[in-house]
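Structure incoming, see below.
Just one protein chain is left out here, and the rest sit where they should.
Note that the chains are named A, B and C in the order they appear, and that numbering of residues resets to 1 at the start of each chain.
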Amino acid sequence: MDFEDSQEEARFRTEASAWLKANVPARKELEGLDEIAASKLWQRRKYDAGWACIRWPREYGGRGGSAIEQVIWNQEEAKYQVPGGVFSIGQGMAAPTLMTWGAEEHKLRYLPKLASGEEIWCQLFSEPAGGSDLAALRTKAEKVGDEWVINGQKIWTSGAHYSDYAILVTRSDPNVPKHAGLTYFFLSMKTPGIVIKPIKQISGGANFNEVYFTDVRIPDSQRLGAIGQGWQVSLTTLMNERASIGAGGGGVGFRQAVKLAQKLTIDDKPAIEDRSIRAKLADWFVQESGLKYTGYRSLTALSKGAIPGPENSIGKLVGAPKNQEMAAFCIDLLEEHGAIWDEELSEAKGMFQLSYMSSPGLRIAGGTDEIMANIIAERVLGLPQDPRADKGIPFNKVPTGSN
Amino acid sequence: MDFEDSQEEARFRTEASAWLKANVPARKELEGLDEIAASKLWQRRKYDAGWACIRWPREYGGRGGSAIEQVIWNQEEAKYQVPGGVFSIGQGMAAPTLMTWGAEEHKLRYLPKLASGEEIWCQLFSEPAGGSDLAALRTKAEKVGDEWVINGQKIWTSGAHYSDYAILVTRSDPNVPKHAGLTYFFLSMKTPGIVIKPIKQISGGANFNEVYFTDVRIPDSQRLGAIGQGWQVSLTTLMNERASIGAGGGGVGFRQAVKLAQKLTIDDKPAIEDRSIRAKLADWFVQESGLKYTGYRSLTALSKGAIPGPENSIGKLVGAPKNQEMAAFCIDLLEEHGAIWDEELSEAKGMFQLSYMSSPGLRIAGGTDEIMANIIAERVLGLPQDPRADKGIPFNKVPTGSN
Amino acid sequence: MNFEFSEDQNLLREQARSFLDGECPPTLVRAVLNGQKTGDSDLAKKIADMGFTATVVPEEHGGLGLSYYELCVIAEEMGRSVAPTSFSSSVYLATEALMLAGSPAQKAAWLPRLASGEAIGTFAMAEGPGRATPGNLKTTLAGGKLTGTKVPVADASVADVAVVVVKSAKGDGASLALVDLKGSGVSQSPIKMIDPTRTHSSVVFNGAAAELLGAQGQGWALTMRLLDRAAVLFAWEQVGGAQAALDQAKEYAMGRYAFGRPIASYQAIKHKLANMYVKNTIARSNCYFGAWALATNADDLPLAAATARVGAIHAYEFASREDIQTHGGMGFTWEFDCQFHYRRSRLLSVNIGSLGQWQDKLINAAVSGDAA
Partner (left out) sequence: MNFEFSEDQNLLREQARSFLDGECPPTLVRAVLNGQKTGDSDLAKKIADMGFTATVVPEEHGGLGLSYYELCVIAEEMGRSVAPTSFSSSVYLATEALMLAGSPAQKAAWLPRLASGEAIGTFAMAEGPGRATPGNLKTTLAGGKLTGTKVPVADASVADVAVVVVKSAKGDGASLALVDLKGSGVSQSPIKMIDPTRTHSSVVFNGAAAELLGAQGQGWALTMRLLDRAAVLFAWEQVGGAQAALDQAKEYAMGRYAFGRPIASYQAIKHKLANMYVKNTIARSNCYFGAWALATNADDLPLAAATARVGAIHAYEFASREDIQTHGGMGFTWEFDCQFHYRRSRLLSVNIGSLGQWQDKLINAAVSGDAA
């Protein structure tokens, strides 16, 4: 057992870090560029040098590398402050779906521009009535000639406002059971009839959008998979989403909390000496450390060729509530002053307050705590599903209550 | 808002405490008597003086008093170390059922002897395959002439070995849905064909029994309610059981834990000064105090004529897990020595260890934590039942897995 | 045993509730949250016109001379409606401090105006991050001049008078100072809070005219007594909010369907709501004890206050977090009202000392109680 690279991994890491050292854009170079432009500049540079989308086949603009090489690249790249993230949905979810279900000419047309960052994609899956029950989506797709006419609404779409293309799941037949009536497309976000509205979150941010469709027309050639096969196609996308779900991280962690506890006092003694503080911090350290080494174990499996499975849900299930508790804990340490959320006045520029206001989103986005626990129960432990009231019932006959 | 009795309540309390002062048996008087004999002696004395079963009508051996008078009596009697408890099932559950469903001659024959303690009753409801799903019981009752022949097994029967009579629910018709096929009887525990086996618990105690029935014959005259009406009759019994579910109490509590924390040291300072200890103790105090005052609120409602409802489940749901956590906490305080469970060597005669080994039973008996949460969710908050896979299905067609 | 509010008190509850439903609906809270209205535009005045600010003030000082049971009833309704008002600062803290330690002249000068709502009061303790102690206070009162910075101070922007905890001139602990916030030598700037529906300021005293409230060096003991009293009232606000959060979560879970049935029929949600109910019930029953101790000025008040406070923090924190969780993604959006409770609960969890402080006080009270 060790933390060392294999010889090939080490060779790859050296090469990657050397190239990064030489090519990461200097702050000056990015000055004045917005996030999109900066991201595109960096992505293009990686693409031209053959460092984009490590795992993709070369003919689609990738490097033809291994999963572990992708991880090593990510580790090395993470050592720098580089722009990015706007490509993650396109490269991480749309692309694998295109590779599995798209026609060859689609792959040749769209994948290289995804790899080079020239085109940005988003994902149009979730709907207001859907929530945890994703397949309950209602956005209507009607075939007219060899076009499809789309009407309905999507929600929680990140990057809709700056995306060029999107993947889209629709209901093409409401008269068959939920999973059987779906059809999957990709389309240009410039298509007439699409209206995008940002969603403001309680944290103040607006990373998500609502996307409305009014008689939006999509050529049948942009269908992925057969008519009614949309759910199977979606599973490809979702498998890759799950693999990309992080540790629900960000925000306050053990180190920040310790720093605060060392700085503040309780009864004029450093808070870090207070046993009730120490006990909580210790348990959180155990969780963070446990997730870290669980990650190392998956990486080891990955480097031996295993595919990341549902056990990754543990990161979010542990990390998100922990984040909420730790943020509240730090605000408590700050006492009345902790209720201030003001970049100038607040400790750590308001990071603790922002964490607290963001953490409910972490517990919900990408699957609520409860869904994560279900995934572990059903797909890891193999326990039975909950009774399904909508099983085998035509979608338009399924009870939906007031919504 | 006050903790005072009303005038009538105060008058009753004075009378009761005066009688108790004069009549509670001295320790010498009970010397040499086993629990049953001692309990019967005390019960008989209360009966003769008109202090037994306060709420029962006088013609059935009671005092014709109010619910709050019963509570006041319990409070006053609890100030003494008196024997009892062996009558609680008969007087608390069998009797109310007889009063509601029994024929007049049954009431006149059995209730006074229940009140006087001359006869002890037990309850034959639970079965190995039943558990939380009580109505799934299988003990068979077949009508032969005007007798019923009973075959099957009951479990978790307290006091079966010293009881004279029992209330019994059986399955008289397996071809109808679960709740519709039950019939309810009472019978003498001396009836031929009954075999009783004690159940040893992990705490070492054996308060419960298995009871086996082989061709046990019961006259139809001892049926309570109509054939197939057994579930409704059982609900009368269970309503009274719920009302009698305590705070899951006994064992270690705040006071005992504080005493221990004052006596033991951490890093050569009293453990009670350790903030992590104080934080835990404080939360437990809040729970105990909250349950205490919740009880006062129900008493107030009771004295205004309200009927105790499902909200009493909170006592067990909070008290039982708390008991387990506090027992573990105290054992932790004792460190390695806490693993000793020895009346001579252990702190407090092994009370902490006994509490730890008993607490799993508190979390299960009378309804598991999970069932208690369901009761609160469904009967207090009015949330929907879980989907019922056995609804409307003939009992003998309901899936039962390996059991 | 009569451990319940009286009919009159329950009548007052109905009255307060319908008043707040009308004058303090979610739309008002949202308007304040969005900065379209300031915290106390006119709600405070309407509340005063209802006589709520005068509840426990003695009649000799223009109050109603009612018991603390009535004030607890009002506090619960304030919490339920997440009222964006200075009520708590003025009534639970400033008015209480004056009744606790004020000289006849000070009482005569301020109580009538506070009771009528003509004046608003507040309380200033914190001077920065972490726990204030007699040892780390910097604000001073010397020669009738108050000097130092208090941050955050609730409702300073609307308050006329403040009770300020200062370092005792004799250096023997702390004292309380009474200062007219409209006087000279007082400057303040508003600050952004995690709960923007409650206005707070940073207040700088630069030789502002002020006088002692209570004896020199008695400030810390008085503050502890004051906070015990306020803790009971804030606990009632927290319990009111926790109940509202449970109601909100329940209503949504009943109407929201997933996989063909209401999410309220899934045990994960059922047990979540059951746990809210349990925590709320524990907290509420302890608040009854707190109300009784406050109303009867019982020796048990410190224990009752800490017990009510600790239970109320646990209940409101849990209910406000799991209310959002029950709503899923929508609960995290600005359009939904879940955030009102999520923000308010966090503010009320630290405004008069956080959980750890009160757990500690509880054990002090409970264990010394043993000795006694």
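Just a few scattered comments:
Convention: contacts are C-beta pairs under 8 Å (C-beta built on N, C-alpha and C of every residue); 3 or more make two chains touch, one makes a residue touch a chain.
A quick note: this is a predicted structure, and the numbers were derived from the prediction, not measured.
Although one chain is not drawn, the whole complex shows that of A:R217, A:K263 or A:R278 it is A:R278 that touches it. Between the chain not shown and the residues A:E9, A:D164 or A:D342, the one that touches is A:E9. Within the complete assembly, residues 266-268, 271 of subunit C touch the chain that is not shown.
Interface residues of subunit B with the unshown chain, by the touch rule above, are 126, 128-129, 131-133, 136, 155-156, 199-202, 263-268, 271, 274, 276-277, 324, 328, 331-342, 345, 347, 353, 356-357, 360-361, 363-365, 368-370, 373-374, 386, 388-390, 393, 398-403.
In the full complex, subunit A contacts the hidden chain through residues 1-6, 9, 68, 254-255, 258, 262, 272, 275, 278-279, 281-283, 285-287, 289-294, 296-297, 299-301, 303, 311, 314, 317-318, 370, 373-374, 376-378, 380-381, 383-387.
Note that in this section only the chains that are shown with their structure count from here on.
The distance from the centre of subunit A to the centre of subunit B, each centre being the mean of the chain's C-alpha atoms, comes to 52 Å. In whole angstrom, the spacing between the mean C-alpha positions of subunit B and subunit C is 42. Shared contact sites, meaning residues of subunit B that touch two or more other chains, fall at 275, 278-279, 386-387. Multi-chain contact residues of subunit C (touching two or more other chains): 254, 261-262, 269, 356, 359.
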